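Reviewing the structure listed below.
Complex shown without one protein chain; remaining protein chains in place.
In order of appearance the chains are A, B and C, and numbering begins at 1 in each one.
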Amino acid sequence: MGNSLGKRFIISSFGESHGKCIGIVIDGCPAGLSITENDIQTELDKRKPGNMLSSTKRAEADKIDILSGLFGGYTTGAPICLAVWNEDAKSESYEKTKDLLRPGHADYTAFMKYGGFNDYRGGGRFSGRNTAGFVMAGAIAQKLLDLIGVKILAHTVEIGGIKTNSYSIISQEAIDNNALKCVNPKAAEKMLAAIELAGKEGDSLGGIIEGIALNVPAGLGEPIFDTLEGGLAKALFAIPAVKGVEFGAGFAVSKMKGSENNDAFRINRGKIITETNNSGGILGGISNGMSIVVRVAVKPTPSISQKQKTVDIRTMKNAEMEIKGRHDVCIVPRAVPVVAAMMAITICDFALQSGIIPEVIK
Amino acid sequence: MGNSLGKRFIISSFGESHGKCIGIVIDGCPAGLSITENDIQTELDKRKPGNMLSSTKRAEADKIDILSGLFGGYTTGAPICLAVWNEDAKSESYEKTKDLLRPGHADYTAFMKYGGFNDYRGGGRFSGRNTAGFVMAGAIAQKLLDLIGVKILAHTVEIGGIKTNSYSIISQEAIDNNALKCVNPKAAEKMLAAIELAGKEGDSLGGIIEGIALNVPAGLGEPIFDTLEGGLAKALFAIPAVKGVEFGAGFAVSKMKGSENNDAFRINRGKIITETNNSGGILGGISNGMSIVVRVAVKPTPSISQKQKTVDIRTMKNAEMEIKGRHDVCIVPRAVPVVAAMMAITICDFALQSGIIPEVIK
Amino acid sequence: MGNSLGKRFIISSFGESHGKCIGIVIDGCPAGLSITENDIQTELDKRKPGNMLSSTKRAEADKIDILSGLFGGYTTGAPICLAVWNEDAKSESYEKTKDLLRPGHADYTAFMKYGGFNDYRGGGRFSGRNTAGFVMAGAIAQKLLDLIGVKILAHTVEIGGIKTNSYSIISQEAIDNNALKCVNPKAAEKMLAAIELAGKEGDSLGGIIEGIALNVPAGLGEPIFDTLEGGLAKALFAIPAVKGVEFGAGFAVSKMKGSENNDAFRINRGKIITETNNSGGILGGISNGMSIVVRVAVKPTPSISQKQKTVDIRTMKNAEMEIKGRHDVCIVPRAVPVVAAMMAITICDFALQSGIIPEVIK
Partner (left out) sequence: MGNSLGKRFIISSFGESHGKCIGIVIDGCPAGLSITENDIQTELDKRKPGNMLSSTKRAEADKIDILSGLFGGYTTGAPICLAVWNEDAKSESYEKTKDLLRPGHADYTAFMKYGGFNDYRGGGRFSGRNTAGFVMAGAIAQKLLDLIGVKILAHTVEIGGIKTNSYSIISQEAIDNNALKCVNPKAAEKMLAAIELAGKEGDSLGGIIEGIALNVPAGLGEPIFDTLEGGLAKALFAIPAVKGVEFGAGFAVSKMKGSENNDAFRINRGKIITETNNSGGILGGISNGMSIVVRVAVKPTPSISQKQKTVDIRTMKNAEMEIKGRHDVCIVPRAVPVVAAMMAITICDFALQSGIIPEVIK
């Protein structure tokens, strides 16, 4: 259970790391949206392993295959099934160590939940590869958001303790300027050096990604429970490795006074705005027309080549293991387009719930 | 929309701050659970305004009224409707300032979403009073969790920048030891002083609450989307003023290496445990048998008596306002039982989904 | 579980026959709809026991109490909780026979499902009294449908084998013309005589109700699974005693040829219509702009005063019982407004899903 998300733009995920494919079904996409394979492939390519030292060496072609829901280049109102077929999956390496619980991974919890029947190869259902499905669905969500002028940007703001200090001008171009998806080139350089060092030490690094939704109209969100924060958080926690989500001033509110944190309302060119954006564009769970700003904490890749203490689940004895194979030293840059995708999917869902995006695009 | 939460233990909220009542309907509670009015009243009383200087002077009796779902002292399997009837609601004060958008509140977003038809008195549907419903449902969820030995604790770990440094021994008694729900008496003293000072300045303070679920069995959670983190986060963001949620090491993972963050598995008395708990008891979105640890950031109460810049929504002109009336300087201590309630509700929902709590209690 | 219905106009039912109240919460009603207590009371009164010999003697005032969701006479977008408070409930009579399973009732199945914890007084949760909640929600749904010109009518077409042969002109006035809700006065007379005779024999009668939705726009319904037929059927089967649902030609299609059953399309005043309406206004699960026509089979009231064979659930022995008390000989006329309500609720839900009724009424 739990493999569907959304109320009006509903995505259902299937597939495993070393199974036949990774897939996603989108139910509720309005009819009449023009979509090409290229629209989706462009987004998929963004989460590909880069040229960095830091990335997995698994060659993932990840070529989009549209299985249903399009006709003559337009969505039909029917469910859209999208898949990428798995290639280059080396499963043998997992056989030898399948009883050793990799620390930081879902091996143990999946074993307990599914009685040991889970596909353990490459993490199976818990692999980051499933985010390929998120990105495919996100590409379609972004196309719908384009219709109402909403644009999602995500970028790296911290890796291994190195922060991006200033990022006054954020654009997709600035983000794509380097492999780290960091708009500050100097910080990016330091981050890269830190990643390379960690890689040499057989270690890994975590970081923070910030997502921004520009031009979201006021009025999205369905409190008391389906708040914009709650919806975005739930979607973002579906990304493996995310351990924290904060909006606007976030955890810093614990040190602020009301007089500092409250965003003053002002009239600006006949429109209501707030002077500051500590709320992250959300008040009472509903968008207020300012940029939606969210930050997610991404833990260091659990697969490291250093020797680790663990347990053998069959013998129930303490053991040690070294994880071989192809792994990202730092998953943060590859998670950036995934954060953008989950934001697009969620905001698109709320926009459809509010009727701001209609059932048929004309 | 969006006023129901859960898949198997489903709560539906209704009511407004200055309407007839605050209510909650619970659908999916197993039959055969013994419940008394007192079980619920005890929890409700925990969120009452305390004797502190910091609390609202509104006299809320908040006496539980069980409208359905119980028979002979036991749940019947039918929906349980619980209500508290509103009293002492002074609505007139809101009339005069109803067109002035209170900064940090949902006045503006509610106006935009509901076309100005929202009940603005005391925040109406967006009032913290709705959390009385959460606490009533949480009391029943905790009774169900008692059956499987799960205990939820929540406590204040930071207010106005003052942190609880050590809290090695946490118990409900230690939490209830002071009005701040802080297990460190010295920190509590400093927090109280800070709150009193802020109150005198016509200002307010935010803070951080930590929730802990003890003895949760491994295997709860329904990834890929209905993760334990996502479910808890969505529930916690329904609490007004929450702007961030993190699990285990949380945002600190951005500064950690994999070798530091990974929790080593070990055999302990025939059971698998982890040596550390940076994961907050959750791996791959599923509980791993360790304590579930979550922290939420609570913003400073937006209602402050200092003069604030705002907008008059009818005239669409800049304006100033001073918020009079009875308001908590710091909502954090009163939000502590609400955090515990939302955790109990969510974990109970997952336990029912997994079949760990049965359909009929015997 | 299972006490909520709908995706966009969501009703959640609570209450028991001999509990404090019967209630319904509506989540998803647009803001800005003008509603008075009288709008709802008028509909509630239609399901009151009539002056007929056939009706229960229980005096049910059933006075509407609006607990939330309205402000200044308009809906606010918040959940609307509606209740009627139970009076005149004579519970003692149920005590004596509580272990005897009344044939045709839910006593046995409720006992098995809820482990004997169910409230057995007056059928408890399974009482027809819960349909008071349906009718209250239906009144609000009909107000929303008024905005798009949709009108629901329901009427009695058969009781105890006596059919209404011709009912060329159907209007609410014609339906309300007699206590049987039958537009053919002569048939109504015969039905009444049959009911009186059955009553004297200590027996009961079933019948058929037809529901018609006029002026439904083409395009409502969400196949492949959320078809208009499926949605209406599910809603109608929630009415106790309903054992069959058919649309348009219904079961008669088994005797028809395609050339007879197919409804020819024609242009009529610039609009597409069908010459006949064997489809009952639904093709492929979606409305086609013709009247939606549905018929439901209502079984004879299971409570009869004749001696019946049964089982004592505690002793697990065969037994006999005679059901005393106040019961309708034929529930059909009182179920007529309930059928209309469930149709209004369902069609309103689909209209909101399609965006035909907006989120805010202006």
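Operating definition for what follows: a residue touches a chain if its C-beta (ideal position, glycine included) is under 8 Å from a C-beta of that chain, and two chains touch if they have at least 3 such contacts.
None of these values were measured; they are calculated from a predicted model.
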Visible contact partners (per top-of-document touch definition) of the missing chain: A, B, C
Selected residue (touches chain absent from view) among C:110, C:145, C:347 or C:361: C:110
Listed residues A:76, A:93, A:177 or A:305, member touching the removed chain: A:76
Missing-chain contacts mapped onto chain A: 1-4, 8, 10, 12-16, 19-21, 23, 25, 27-28, 31-32, 67-69, 71, 74-81, 83, 113-115, 117-119, 124-125, 359-362
Absent chain, residues of chain B that touch it: 7, 354-355, 358-359
Chain C residues touching the omitted chain (full complex): 1-5, 7, 13, 101, 103-106, 108-110, 112-113, 125-126, 130, 158-161, 198, 203-208, 218-219, 221-227, 229-231, 233-238, 240, 242-267, 270, 272, 274-275, 278-280, 282-289, 297-304, 306, 308-311, 313, 316-318, 353-354
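In the analysis below, only the chains that are shown with their structure count from here on.
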Chain contact graph, described as a line, ring, star, complete graph or other shape: complete
Chain occupying the middle, per Cα centroid: B
Chain centre separation in whole Å, for chain C relative to chain B (CA means): 39
Centroid distance [mean C-alpha coordinates] between chain B and chain A, Å: 27
Chain centre separation in whole Å, for chain C relative to chain A (CA means): 46
Multi-chain contact residues (two or more partners), chain C: 359
